[in-house]
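First, the structure itself, so that you have it in front of you.
Left out: one protein chain. Kept in place: all the others.
Labels run A, B and C following the written order; every chain starts at residue 1.
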Amino acid sequence: MSVLVDGNTRLLVQGLGREGGYHASACRAYGTNMVAGVHPNRPGMKFEDAVPIFETVKDAVAETQANVGLIFVPASGAADAIIEQVNAGLPLVICISEGVPVQDMVKVRAYIEGSGSRLIGPNCPGVITPGTRTKIGIMPGAIHLPGKVGVVSRSGTLTYEAVDQLSTRGIGQSSVVGIGGDPINGTTFVDVLELFAADDETEAVVLLGEIGGTREQEAAEFIADKLNKPVVSTIVGQSAPPGRRMGHAGAIVTGPSALASNKIAALREAGAHIAETPADIGEVMAAVLAG
Amino acid sequence: MSVLVDGNTRLLVQGLGREGGYHASACRAYGTNMVAGVHPNRPGMKFEDAVPIFETVKDAVAETQANVGLIFVPASGAADAIIEQVNAGLPLVICISEGVPVQDMVKVRAYIEGSGSRLIGPNCPGVITPGTRTKIGIMPGAIHLPGKVGVVSRSGTLTYEAVDQLSTRGIGQSSVVGIGGDPINGTTFVDVLELFAADDETEAVVLLGEIGGTREQEAAEFIADKLNKPVVSTIVGQSAPPGRRMGHAGAIVTGPSALASNKIAALREAGAHIAETPADIGEVMAAVLAG
Amino acid sequence: MKLHEYQAREILARFGVPVPNATYAETPEAARAAAESFGGKAVVKAQVHAGGRGLAGGVKLVSSADEAADVAKSLIGTNLVTHQTGPTGAPVNGVLVAELTDIKTELYISILVDAELRTPFIMASQAGGMDIEKVAEETPEKLIRLATDPVHGLWPYQARDIAIALGIPPKSVRSASALIMNLFKLFTETDATLVEINPLVVTGDDQVIALDSKIDIEDDALFRHPDLEKLADPAQDGELERRAKDAGLAYVKLDDGSVGCMVNGAGLAMATMDITLRAGTNPANFLDVGGGAQEDKIAEAFKIIVDDPDVKAVLVNIFGGILRCDIAARGVVQGATESGSLLPIVAVMRGTNAEEGLKILADSNINVTFADNLSGAAPTVARVLAGGN
Partner (left out) sequence: MKLHEYQAREILARFGVPVPNATYAETPEAARAAAESFGGKAVVKAQVHAGGRGLAGGVKLVSSADEAADVAKSLIGTNLVTHQTGPTGAPVNGVLVAELTDIKTELYISILVDAELRTPFIMASQAGGMDIEKVAEETPEKLIRLATDPVHGLWPYQARDIAIALGIPPKSVRSASALIMNLFKLFTETDATLVEINPLVVTGDDQVIALDSKIDIEDDALFRHPDLEKLADPAQDGELERRAKDAGLAYVKLDDGSVGCMVNGAGLAMATMDITLRAGTNPANFLDVGGGAQEDKIAEAFKIIVDDPDVKAVLVNIFGGILRCDIAARGVVQGATESGSLLPIVAVMRGTNAEEGLKILADSNINVTFADNLSGAAPTVARVLAGGN
């Protein structure tokens, strides 16, 4: 088992420009079953001489029974692409695009509520399940190892850092989920923790939080009340000054609850094992797993 | 029993201008329990020295536990007033205002879907239950008689005409519901037929349709499939030329299904008793009730 | 409220929809100058609130500025009779002189509010120039239909889907999608009840242009569009319709009728018309005096009815509610007196203050016969028309 993506994943990639094409290729090379591409000006062509390209998502889904959509379109068109994929009935939509206007996301979130589709992202690295060689995103596949630790994170490269710390210690991952660094996104920590909680293969969880918002506090509540699996967590941005955006649109200290210290306290209180620095994640997880 | 309004109705009236005030007064005189008025510039005052006036619907509902809202505000503010009443939690909202722009109603309909509130109207005469002396609207109360025939109609004065034909023959009404003449409104024929179907006191139904739209055909389907009570119906506008709006925004022949003849055929097929002219409604109902 | 093509064209341009170069001309000289600016070749189109202009001789190709002036002269100041206008036609006060377009493909697109689906609805077809009803009937599979989201509206990908389904050349899909988005924006922001582009054309160089257009604005929404309200052209309506609109009355003149109908409430007005027909006579009009009418308005309603030369008798049917019967009665007496009409009147009054109303009519010196109720009204009218009393 695993969460969100696995051997049954049939991938549709929308936005096959330079960047999208590069990553679609890497996903396929890792082992992902990409069944369709979408590009309005290239109908009838094939991606890498193998995957049919369609003009519209609707056509692509109808023809290929794709069940996961991956979005690389420019930020200005990302909200529209998300809705196109949701309206085409894709149950899982993963949006990599960075810089989607927040008021677009206000509308997208409200629109997809109750649609039956789940959105991951935007501004995220995607999801990978090493055990089934299923990579839907931009993460470097090679650092991952099949295993039993679920990883969820607001950040891209910090996730790779954590995965690297795990893999170099021989600790494999069930699935690694990047939920993205934007203040409004499709899936929260709690959503992913629910999935990990229900996943038989996941025995422990790494939660990588950062300053800004209160999603880590919500996660802490879930950990305390409903998660019977050990959690290792770190919160980055302890050294960030208040009121300044740290790269991610969501990473900004706007009040006490946005502080790293507040989030760490909540997670510790909830029983999570806190890695004092982001360099200690692997170490702490190793200790936790060793009992 | 009856439908929509009865002795438990606690009426809130929004828009106590000249027209609204006149009708609120008439509703009270008929016997309706009006518990609140809303007028932004008259807080603390009382309507007819008896009913408190509030600045906002929210306050009025909180203070008086009103459960039916009646709207007389000008058409330009009607959509806003409907949403205000729905958001304040009123389970039944009756909007008399005429001339609400159709694109406002597009948004209102979508917004109240699943809100738990029901809207009657706009551009309707309201609802009356003679048996409990509960009149929520602008119909002349005096022509009504308590009884067992439910009446539902798209038109105001035509409803009075039908009620008059019934009452002068001694045939009383359980409830009379005017759903309004606009193309997009809150409650349809089928919605009201469902209520009449479930109402023990209602033994027969008068359905007054007109040209335009296909709501009468939907009603015919419901009558055929789900209504075990006799229905007497007439459709006005047989003499209307195509493409011209007959007063009501919804009364326009835009295609075959909008024709009176098409609707009559559907209703007849469904087993409804057709009054060949609008003057024969009382006669036909009397014959139906006599078996 | 209907708009002229030249007005619709300007609104389209304001919303970023490409339209052909064109000039509105109210004189032959202006038409000549306009045609000249296009090198002499142009199309001259009579501006009336009615379809079917082409068949009626209201749209002419010209190949010189002089010819444009001639055509303009022959049209301006006349009434154009099309299958939509009725026998008197609609007055032509100006023409649109438009540059010729190099047409490769003619398409169709329109937006209206679908009452059943309760949301703006887009129809499009590759059969441009044809009536959409005909396409829907004959080749329904060629009809592209899209119900938009009632709250959000049209998403860009949906506009692109339509452009693709219309067979727009790939390199023009983007501009066609933008055109469709802009049409939709126009529809919602102007409270239109209809926006129809027929034909929407793809030109020789793959531009996508709204060649001819029709925009209707919702009367009930004009309160928030004072700029659009100014575009009304009441001269296009018949004289009686214009007076009714001024008085705030819902009035529709019917062909071949002899019984003028004055009723309160649209449903009862239709019922009254139907009854009239059933009794073997023909209703001359639909007229709803509305709920809050005062005596002056009733009087004007009466005068509009009797000023229709086809009317031979008047049926007054009032069910007092918001409108009190005594006020209606006084209005009728006032109207009859002021118009000097001697036409026979049949009156039915029920509801609020009915007795008082009937007494006012009876005590007046107008030519009135009474009926007790709706079923009695029509035969009475028939009898009165036949010369009885």
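In this section, contacts are C-beta pairs under 8 Å (C-beta built on N, C-alpha and C of every residue); 3 or more make two chains touch, one makes a residue touch a chain.
Keep in mind the model is a prediction, meaning the values are calculated, not measured.
When the missing chain is restored to the complex, the residue among A:G15, A:G37 or A:G156 that touches it is A:G156.
Think of the hidden chain as still there; on subunit C it touches residues 151-152. Within subunit B, the residues in touch with the undisplayed chain are 40-41, 55-58, 77, 80-81, 83-84, 87, 107, 111.
Although one chain is not shown, part of subunit A still touches it, namely residues 19, 75-76, 98-107, 109-111, 125, 138-140, 143, 153-161, 164-165, 181, 183-184, 208, 210-214, 234, 236-241, 244-251, 255, 276-280.
Convention: only the chains that are shown with their structure count from here on.
If touching chains are joined by edges, the resulting network of the protein chains shown is an open path. Chain centres were defined as the mean of their Cα atoms; on that basis the chain farthest from subunit A turns out to be C.
Put simply, the C-alpha centre of subunit A and that of subunit C have 55 angstrom between them. Mean C-alpha position of subunit B lies 29 Å from that of subunit C. Contacts with at least two other chains are made by no residue of subunit C.
In subunit A, no residue reaches two or more other chains under the touch definition.
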